[in-house]
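So that we are looking at the same thing, I have put the structure below in C-alpha coordinates.
What follows is chain A.
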Amino acid sequence: MSAVPIASSPTCLSVNNIEVIYDHVILVLKGVSLQVPKGRIVALLGANGAGKSTTMKSISTLLRGERGEVTKGSIEFMGERVDQLTPNELVKRGLSQVMEGRHCFAHLTIEENLLTGAYTRRISRKELNDQLEMVYTYFPRLKQRRGSQAGYTSGGEQQMCAIGRSLMARPSMILLDEPSMGLAPQIVEEIFEIVRDLNGKEGVSFLVAEQNTNVALRYADFGYILENGRVVMEGRAQDLAANEDVKEFYLGVSGAGRKSFRDMKFYRRRKRWLA
Partner candidate 1 sequence: QEQFIPILSYRVGPYAAGGSGFFGGAIDYMNLVNANGGINGVKLKWEECETEYNASRGVECYERLKSSNGGASLVEPLATGIAYGILDRVAVDKVPMTTLGYGRSDAANGKVFPYVFPLITSYWNQAAAMTAYLGSQLGGMDKLKGKKIVHLYHDSAFGKEPLPVLEAQAQQYGFELIKIPVAHPGNEQQSQWLQIRQARPDYVILWGWGVMNAVAIKTAQRNGFPREKILGVWWAGSEEDTIPAGDAAKGYTTMTFNTPGNYPVLDEIRKKVYDAGRGNLADKNRVGSVYHMRGVTAGILWTEAIRKAQEKYGKGKVLTGEQIRWGFENLNIDEARQKQLGAFGMFPVVKTSCEDHEGSGAVKVQQWDGSKWVAITKDWVVGDKALTRKLLEESSNKYAAEKNIKAACMD
Partner candidate 2 sequence: MELNFFFEVLIGGLLAGVMYALVALGFVLIYKASGVFNFAQGAMVFFAALTCVGLVQTFDLSLWIAIPLTMAAMVLLGLATERIVLRPLVNQHEITLFMATIGLTFFVEGLAQLIWGSQVRRLDIGIEDVPIEFLMERFNIMVSRFDVTAAVICAVLVTALALFFSKTKIGRALRAVADDHQAALAVGIPLQQIWGIVWAVAGFVALVAGLLWGARNGVQFALTFVALKALPVLILGGFTSIPGAIIGGLIIGASEKLAEVYIGPMVGGGIEGWFPYVLALLFLLVRPEGLFGEKIIRRI
(Lines give C-alpha, C1' and ligand atoms only; values in the text may rest on other atoms or scores of the structure.)
Protein backbone atom coordinates (compact mmCIF):
# COMPACT_ATOMS: atom_id res chain seq x y z
CA MET A 1 0.00 0.00 0.00
CA SER A 2 1.39 3.31 -0.88
CA ALA A 3 0.20 6.32 0.94
CA VAL A 4 -1.66 8.66 -1.31
CA PRO A 5 -0.69 12.25 -0.75
CA ILE A 6 -3.88 13.67 0.55
CA ALA A 7 -4.07 17.35 0.53
CA SER A 8 -2.35 20.55 0.12
CA SER A 9 -4.73 22.55 2.29
CA PRO A 10 -3.78 22.93 5.98
CA THR A 11 -4.83 20.12 8.24
CA CYS A 12 -7.64 20.73 10.60
CA LEU A 13 -7.46 17.51 12.51
CA SER A 14 -4.66 15.08 12.62
CA VAL A 15 -4.58 11.82 14.44
CA ASN A 16 -1.14 10.38 14.80
CA ASN A 17 -0.62 6.75 15.36
CA ILE A 18 -2.98 6.30 18.28
CA GLU A 19 -3.48 3.14 20.22
CA VAL A 20 -6.61 2.60 22.32
CA ILE A 21 -7.18 0.11 25.08
CA TYR A 22 -10.52 -0.56 26.73
CA ASP A 23 -10.78 -1.85 30.24
CA HIS A 24 -7.01 -2.02 30.60
CA VAL A 25 -6.80 -5.13 28.48
CA ILE A 26 -8.74 -4.89 25.23
CA LEU A 27 -6.57 -3.38 22.54
CA VAL A 28 -8.84 -1.90 19.90
CA LEU A 29 -6.91 0.63 17.87
CA LYS A 30 -3.47 -0.43 16.86
CA GLY A 31 -1.86 2.68 15.53
CA VAL A 32 -4.38 4.71 13.59
CA SER A 33 -3.33 7.85 11.79
CA LEU A 34 -5.52 10.11 9.76
CA GLN A 35 -5.78 13.69 8.62
CA VAL A 36 -8.72 15.91 7.95
CA PRO A 37 -7.75 18.90 5.88
CA LYS A 38 -9.47 22.13 6.59
CA GLY A 39 -12.78 22.51 4.85
CA ARG A 40 -12.91 18.98 3.57
CA ILE A 41 -15.12 15.99 4.09
CA VAL A 42 -13.36 12.83 5.07
CA ALA A 43 -15.07 9.48 5.26
CA LEU A 44 -14.04 6.78 7.68
CA LEU A 45 -15.12 3.41 6.41
CA GLY A 46 -14.89 -0.05 7.77
CA ALA A 47 -16.78 -3.09 8.88
CA ASN A 48 -18.52 -3.52 12.17
CA GLY A 49 -16.06 -3.40 14.98
CA ALA A 50 -13.28 -1.98 12.91
CA GLY A 51 -12.84 0.82 15.38
CA LYS A 52 -14.54 3.76 13.71
CA SER A 53 -16.52 4.83 16.72
CA THR A 54 -13.54 4.31 18.94
CA THR A 55 -11.48 6.61 16.76
CA MET A 56 -14.19 9.23 16.93
CA LYS A 57 -14.45 8.96 20.66
CA SER A 58 -10.73 9.25 21.14
CA ILE A 59 -10.79 12.47 19.18
CA SER A 60 -13.60 13.95 21.20
CA THR A 61 -12.08 12.60 24.45
CA LEU A 62 -15.28 10.81 25.31
CA LEU A 63 -13.40 7.55 25.73
CA ARG A 64 -12.69 8.16 29.39
CA GLY A 65 -16.31 7.63 30.28
CA GLU A 66 -16.16 4.16 28.77
CA ARG A 67 -13.03 3.09 30.53
CA GLY A 68 -11.05 3.41 27.37
CA GLU A 69 -7.65 5.03 27.15
CA VAL A 70 -5.46 6.41 24.43
CA THR A 71 -2.15 4.85 25.29
CA LYS A 72 -0.02 6.00 22.42
CA GLY A 73 0.06 8.66 19.79
CA SER A 74 -1.35 12.15 19.71
CA ILE A 75 -4.29 14.07 18.39
CA GLU A 76 -4.07 17.59 17.10
CA PHE A 77 -6.87 19.93 16.26
CA MET A 78 -6.00 23.16 14.49
CA GLY A 79 -2.37 22.49 15.21
CA GLU A 80 -2.77 22.06 18.94
CA ARG A 81 -2.77 18.91 20.96
CA VAL A 82 -6.15 18.20 22.35
CA ASP A 83 -5.83 14.80 23.98
CA GLN A 84 -5.95 16.26 27.46
CA LEU A 85 -8.79 18.70 26.93
CA THR A 86 -12.26 18.21 28.29
CA PRO A 87 -15.04 17.67 25.77
CA ASN A 88 -16.44 21.03 26.77
CA GLU A 89 -13.25 22.82 25.78
CA LEU A 90 -13.22 20.94 22.52
CA VAL A 91 -16.73 22.02 21.69
CA LYS A 92 -15.79 25.57 22.52
CA ARG A 93 -12.91 25.33 20.09
CA GLY A 94 -15.34 24.24 17.45
CA LEU A 95 -15.17 20.47 17.41
CA SER A 96 -18.45 18.75 17.91
CA GLN A 97 -19.45 15.10 17.77
CA VAL A 98 -22.63 13.32 16.86
CA MET A 99 -22.45 10.10 18.75
CA GLU A 100 -23.39 6.76 17.39
CA GLY A 101 -26.71 5.52 18.69
CA ARG A 102 -28.43 8.87 18.97
CA HIS A 103 -27.98 9.63 22.65
CA CYS A 104 -30.78 12.13 22.84
CA PHE A 105 -31.74 13.39 26.26
CA ALA A 106 -34.80 11.27 26.70
CA HIS A 107 -36.64 13.46 29.16
CA LEU A 108 -36.06 16.70 27.32
CA THR A 109 -38.29 17.71 24.48
CA ILE A 110 -36.88 17.81 20.99
CA GLU A 111 -36.57 21.57 21.19
CA GLU A 112 -34.84 21.47 24.55
CA ASN A 113 -32.48 18.89 23.15
CA LEU A 114 -31.60 21.24 20.35
CA LEU A 115 -31.14 24.13 22.74
CA THR A 116 -28.66 22.22 24.88
CA GLY A 117 -26.61 21.97 21.72
CA ALA A 118 -26.00 25.70 21.91
CA TYR A 119 -24.88 25.51 25.52
CA THR A 120 -21.36 26.64 24.83
CA ARG A 121 -22.38 29.64 22.79
CA ARG A 122 -23.03 33.03 24.24
CA ILE A 123 -25.64 34.38 21.92
CA SER A 124 -28.79 36.39 22.17
CA ARG A 125 -32.22 34.90 22.30
CA LYS A 126 -32.81 36.04 18.77
CA GLU A 127 -29.74 34.43 17.33
CA LEU A 128 -30.63 31.30 19.18
CA ASN A 129 -34.04 31.29 17.59
CA ASP A 130 -32.56 31.84 14.17
CA GLN A 131 -30.25 28.97 14.72
CA LEU A 132 -33.16 26.83 15.83
CA GLU A 133 -35.11 27.82 12.73
CA MET A 134 -32.20 26.82 10.60
CA VAL A 135 -32.19 23.35 12.09
CA TYR A 136 -35.92 23.14 11.62
CA THR A 137 -35.60 24.02 7.98
CA TYR A 138 -33.11 21.22 7.62
CA PHE A 139 -35.39 18.82 9.47
CA PRO A 140 -39.03 19.84 9.17
CA ARG A 141 -40.04 16.65 10.91
CA LEU A 142 -38.39 17.91 14.08
CA LYS A 143 -40.45 21.05 14.03
CA GLN A 144 -43.60 19.01 14.12
CA ARG A 145 -42.38 17.02 17.07
CA ARG A 146 -40.64 19.88 18.85
CA GLY A 147 -42.74 19.51 21.97
CA SER A 148 -42.43 15.75 22.44
CA GLN A 149 -39.99 14.22 24.81
CA ALA A 150 -37.18 12.81 22.77
CA GLY A 151 -37.46 9.44 24.45
CA TYR A 152 -40.81 8.93 22.82
CA THR A 153 -39.90 9.87 19.30
CA SER A 154 -39.11 7.39 16.60
CA GLY A 155 -35.61 6.20 15.87
CA GLY A 156 -35.16 8.38 12.85
CA GLU A 157 -36.49 11.43 14.60
CA GLN A 158 -33.97 10.92 17.35
CA GLN A 159 -31.20 10.64 14.81
CA MET A 160 -32.23 13.94 13.26
CA CYS A 161 -32.40 15.44 16.70
CA ALA A 162 -28.87 14.34 17.50
CA ILE A 163 -27.54 15.81 14.29
CA GLY A 164 -29.50 18.99 14.69
CA ARG A 165 -28.23 19.33 18.21
CA SER A 166 -24.64 19.36 17.18
CA LEU A 167 -25.34 21.87 14.42
CA MET A 168 -26.61 24.22 17.10
CA ALA A 169 -23.07 24.62 18.36
CA ARG A 170 -21.99 26.04 15.03
CA PRO A 171 -18.82 24.02 15.02
CA SER A 172 -15.98 24.41 12.61
CA MET A 173 -15.58 20.68 12.51
CA ILE A 174 -18.08 17.91 13.04
CA LEU A 175 -17.49 14.27 13.76
CA LEU A 176 -20.44 12.35 12.43
CA ASP A 177 -20.76 8.79 13.59
CA GLU A 178 -23.10 6.82 11.35
CA PRO A 179 -25.43 9.68 10.56
CA SER A 180 -27.49 7.63 8.16
CA MET A 181 -28.35 4.87 10.54
CA GLY A 182 -32.07 4.31 10.69
CA LEU A 183 -32.95 7.14 8.38
CA ALA A 184 -35.19 6.92 5.40
CA PRO A 185 -33.27 7.05 2.11
CA GLN A 186 -34.24 10.53 1.12
CA ILE A 187 -33.33 11.84 4.55
CA VAL A 188 -29.94 10.22 4.17
CA GLU A 189 -29.45 12.12 0.98
CA GLU A 190 -30.68 15.25 2.69
CA ILE A 191 -28.25 14.86 5.50
CA PHE A 192 -25.37 14.55 3.16
CA GLU A 193 -26.70 17.53 1.28
CA ILE A 194 -26.62 19.42 4.53
CA VAL A 195 -23.08 18.27 5.05
CA ARG A 196 -22.09 19.45 1.64
CA ASP A 197 -23.98 22.68 2.16
CA LEU A 198 -22.28 23.50 5.45
CA ASN A 199 -19.01 22.46 4.01
CA GLY A 200 -19.38 24.59 0.96
CA LYS A 201 -20.92 27.69 2.53
CA GLU A 202 -19.29 27.80 5.91
CA GLY A 203 -16.20 25.73 5.39
CA VAL A 204 -17.07 23.25 8.09
CA SER A 205 -14.82 20.19 8.03
CA PHE A 206 -16.28 16.76 8.50
CA LEU A 207 -15.11 13.39 9.58
CA VAL A 208 -17.87 10.94 8.80
CA ALA A 209 -17.89 7.34 9.93
CA GLU A 210 -20.35 5.64 7.70
CA GLN A 211 -21.51 2.21 6.71
CA ASN A 212 -23.38 3.47 3.74
CA THR A 213 -20.21 3.56 1.72
CA ASN A 214 -22.00 4.40 -1.43
CA VAL A 215 -23.32 7.69 -0.26
CA ALA A 216 -20.32 8.48 1.87
CA LEU A 217 -17.87 8.18 -0.98
CA ARG A 218 -20.12 10.23 -3.19
CA TYR A 219 -19.98 13.18 -0.87
CA ALA A 220 -16.55 12.84 0.67
CA ASP A 221 -13.29 14.24 -0.60
CA PHE A 222 -11.10 11.67 1.03
CA GLY A 223 -11.59 8.33 2.59
CA TYR A 224 -9.90 6.00 5.04
CA ILE A 225 -10.67 2.36 5.37
CA LEU A 226 -10.25 0.88 8.78
CA GLU A 227 -10.00 -2.74 9.56
CA ASN A 228 -9.36 -4.37 12.85
CA GLY A 229 -8.07 -1.20 14.36
CA ARG A 230 -5.70 -0.36 11.55
CA VAL A 231 -5.94 1.90 8.54
CA VAL A 232 -5.70 -0.38 5.56
CA MET A 233 -6.38 2.02 2.74
CA GLU A 234 -6.63 5.72 2.23
CA GLY A 235 -7.03 8.04 -0.66
CA ARG A 236 -9.28 10.31 -2.65
CA ALA A 237 -12.87 9.32 -2.54
CA GLN A 238 -13.11 8.80 -6.28
CA ASP A 239 -10.05 6.63 -6.25
CA LEU A 240 -11.43 4.51 -3.49
CA ALA A 241 -14.76 4.20 -5.19
CA ALA A 242 -12.99 2.98 -8.27
CA ASN A 243 -10.91 0.41 -6.44
CA GLU A 244 -12.01 -3.09 -7.31
CA ASP A 245 -11.79 -4.43 -3.78
CA VAL A 246 -13.69 -1.54 -2.35
CA LYS A 247 -16.31 -1.98 -5.00
CA GLU A 248 -16.66 -5.58 -4.20
CA PHE A 249 -16.72 -5.42 -0.46
CA TYR A 250 -18.05 -2.03 0.38
CA LEU A 251 -20.20 -1.04 -2.51
CA GLY A 252 -21.66 -4.39 -3.36
CA VAL A 253 -20.97 -4.14 -7.03
CA SER A 254 -18.77 -6.44 -8.96
CA GLY A 255 -17.83 -6.66 -12.55
CA ALA A 256 -21.33 -7.63 -13.54
CA GLY A 257 -22.95 -4.68 -11.89
CA ARG A 258 -25.04 -4.67 -8.73
CA LYS A 259 -26.22 -8.05 -7.57
CA SER A 260 -29.57 -8.68 -6.03
CA PHE A 261 -29.57 -9.40 -2.34
CA ARG A 262 -31.65 -12.40 -3.06
CA ASP A 263 -29.07 -13.97 -5.23
CA MET A 264 -26.23 -14.07 -2.79
CA LYS A 265 -25.77 -17.75 -2.61
CA PHE A 266 -22.97 -18.06 -0.15
CA TYR A 267 -21.80 -16.29 2.87
CA ARG A 268 -18.80 -14.88 1.28
CA ARG A 269 -15.42 -15.11 2.87
CA ARG A 270 -14.07 -11.75 2.32
CA LYS A 271 -10.59 -11.22 1.18
CA ARG A 272 -8.77 -9.30 3.81
CA TRP A 273 -5.97 -6.89 3.41
CA LEU A 274 -4.71 -8.06 6.71
CA ALA A 275 -4.85 -11.57 7.89
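The rule is simple: a contact is a pair of C-beta atoms (placed from the backbone, for glycine too) under 8 Å apart; a residue touches a chain by one contact, two chains touch by 3 or more; residues count from 1.
Selection rule: all candidates are chains of the complex that A comes from, given by their letters.
Computed from a predicted model, the values in this text were never measured in an experiment.
Colleague: If you had to name the candidate from 1 or 2 that touches chain A in this complex, which would it be?
Modeller: By the stated definition of touch, the match is candidate 2.
Colleague: Name, in rising order, each residue of chain A that touches candidate 2 in their complex.
Modeller: Counting only chain A, the residues touching candidate 2 are 60, 62, 64-66, 86-88, 90-92, 96-99, 103-108, 112-113, 115-117, 119-120, 149, 151-152, 165-166, 169.
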